[in-house]
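Omission of a single protein chain aside, the complex is shown with its protein chains in their original locations.
Labels A and B are assigned to the chains in the order they are written; within every chain, residues are numbered from 1.
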Amino acid sequence: MIERKNRENKNSLPCSGGLWSEGWARFRKRHLAVAGAVIVLLLYLVAIFAPVLTPYDPVAHGDIPGDRYLRPSIEHPFGTDKFGRDVMTRMFYGSQVSLSIGFLAVALSIFLGSLVGAVSGYAGGIVDAVIMRVVDALMAIPRLFLLLTCIALFSRSILLIIILLGATGWMSAARLVRGQVLSIKKKDYIVAAEGLGVSGKGIIFKHLIPNTLTVIIVSATLRIGGIILTEAALSFLGLGVPPPTPSWGMMVFQGRDVLLNAWWVSTFPGLAIVMTVIGFNLLGDGLRDAFDPMHFT
Amino acid sequence: MLLKVNNLETIFRMARGEVRAVDRISFNIKSGKTLGLVGESGCGKSVTALSIMRLVPDPPGKIAGGSIELEGNDILKLPEKEMRKIRGNEISIVFQEPLSSLNPVFSCGEQVREAIVLHQHLGRKDSKTEAIEMLRRVRIPDPETRYKNYPHQMSGGMRQRVMIAMALSCQPKLLIADEPTTALDVSVQAQIIELLQDLREELGMSILLITHDLAVIAQMADTVVVMYAGKIVEKAPAGKLFSDPSHPYTQGLLASMPGYSIPGKSLPVIPGSVPDPVKLPPGCRFSDRCGKRIEKCFNEEPPLFNLGDSHFSRCWLHNKEEN
Partner (left out) sequence: MIILKADGIKKYFSSPGSGFFSRSGAPVKAVDGVDISIEAGESLGLVGESGCGKSTLARVLLRLIKPTTGKVFLDGIDFFALKGRDLRKTRRRIQMIFQDPYSSLNPRMTVGNTIAEGIKVHKIVKRKDVRTRVHSLLDKVGLPPAAESRYPHEFSGGQRQRVGIARALAVEPDIIIADEPVAALDLSVQAKIINLLRDLKEDMGLTYLFVSHDLGVIKHVSDKVAVMYLGRIVELSDKESLFSDPLHPYTRGLLASIPSLERGGKKLKAAIRGEVPSPVNLPAGCSFCPRCPEATERCKLEFPPFVTINGGRKVRCWLYS
């Protein structure tokens, strides 16, 4: 048997939290990042509790002429639009649309991207070369034209927009993950797993992807802002979410004719877009600083 | 006496508490002599080097007390501007990893030249001649051609020579060599050791050699200081330390060297591991790992006992008054 002297002290295991809690401690020290997190959290709370937060209906309109284009007041803090609907209510409900499109489209693109990137980076050689050239080719297609064409071909729906935004955004995620995988796959623990006879699938899902997770999360957060902007742009062009479902881009679009007379109709949704994008970017930057792989040993 | 370090204390304020990385250590370096500072990682030997250069990252680190006298002047009291003149001119440092200490976008010769220009007022042409001369001094073959080489075009041993050339460009009185041969192969290590010894004689400088490798210390040092958990545990002339080590930690380290014990047999080991610097044991810091401990070791920290012939040891076993 192994003798006693070959033993580590029972108490010599140091106490400390996991990788996540250390990152969280770093994150909390960054005020701007925390501010970003608070903004994002508030947005999601508003989206979830929209029906509780406002007494009005976002879609139905009585079409009473006296309710149109009311200035901001106690009853209507952000005023009303041309159908007499409460702008704040529509913004609250609009956040549901913007945030779910942002979240789901990014989730889809990150999922596709990390899968393709991890396989490509791990396989290497000819497989990698072919996949990456395909990615390059896809990235060369102007995204907006592709979106416009597809939307023109099919009927407009939220689901279609999510799928389109997701399916056109995975290439950069794939590149990012591939780059990470290329450096991770040289590490000894990957060599050890290969030596143990772990299958390629096992190595990708148990070793490679978990170690790119922080980078994936950070880039996803930074991407959400961009996706929300794209959705707003589509809606502004009249090709986004079909009315009467409220979406921020659509609201800015609808208010543009009366910008001088009823500035509140487009200004408040516009500010909401700006705040959301800033919030997600601050959060993403903070997460990157806190969980950057450079901090790991 | 060239350098007198007196009760030097360097602390680091960490999230988990205050770490006394260097805890009231004192040693002297004579002109033209080599002092070896040896210990395992985390014992405070590199922080000692940074403290002497006054390059301890602040925050979280801070030199909390003591004095460092260079030819009688306490350099801890100097303003930063004066200190900058001392670095490179009077005291230079060579690090373990020459690749990360050299700038990859400049040629090695240019970097040596820059070090020369920084401290001596020489024109472009003169400084280049001087730089080539320095490269020749550190025995780089064909220095005129090598001058134009970039760090990545050189081997580890050559890069370390360039680092030494930069450090010696202004003929410092003290060269601090922090693990200068650790990253090198045995045959190249022997070359660098030989080079440092020759240069020491040629230039009449002193060397503070910091390493974890006892054999390198044995080869180069005149005096050896052994550190453990921020404290000096033994200090002796090199010959004495290796023939007659008196602190149980030094004895344990020497016994555990794989090349010097009976092959095939189990190596004698020091049980346990280095204590957590935030939670040091109350008495002697080595007490929980020591095979010769007595009751007193757990409660009271031993002083450095003078054993005669410039041999000091921080261990209660040498307490003549009681034993």
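Things worth noting here:
The criterion applied here is as follows: a contact is a pair of C-beta atoms (placed from the backbone, for glycine too) under 8 Å apart; a residue touches a chain by one contact, two chains touch by 3 or more.
This structure is a prediction, so every number in the text was calculated from the model and none was measured.
Within the complete assembly, B:193 is the residue of B:3, B:68 or B:193 that touches the hidden chain. Only one residue from B:185, B:244 or B:300 touches the chain missing from this view: B:185. Checked against the hidden chain, the listed residues B:155, B:171, B:299 or B:319 yield one contact partner: B:155. Within the whole complex, the absent chain has one touching residue among B:119, B:212 or B:292, and that is B:212. Panel shows subunit A; residues 1-3, 5-8, 10, 12-16, 18-19, 187-189, 191-199, 202, 206-207, 210-211, 213, 296-297 of it touch the chain omitted from the view. Counting over the whole complex, subunit B has residues 40-41, 155-158, 185-191, 193-194, 197, 212-216, 218-220, 238, 242, 252-254, 256-261, 263-264, 266-270, 273 touching the chain that is not drawn.
Throughout what follows, only the chains that are shown with their structure count from here on.
Distance from the subunit A centre to the subunit B centre is 51 Å, each centre being the mean of its Cα atoms.
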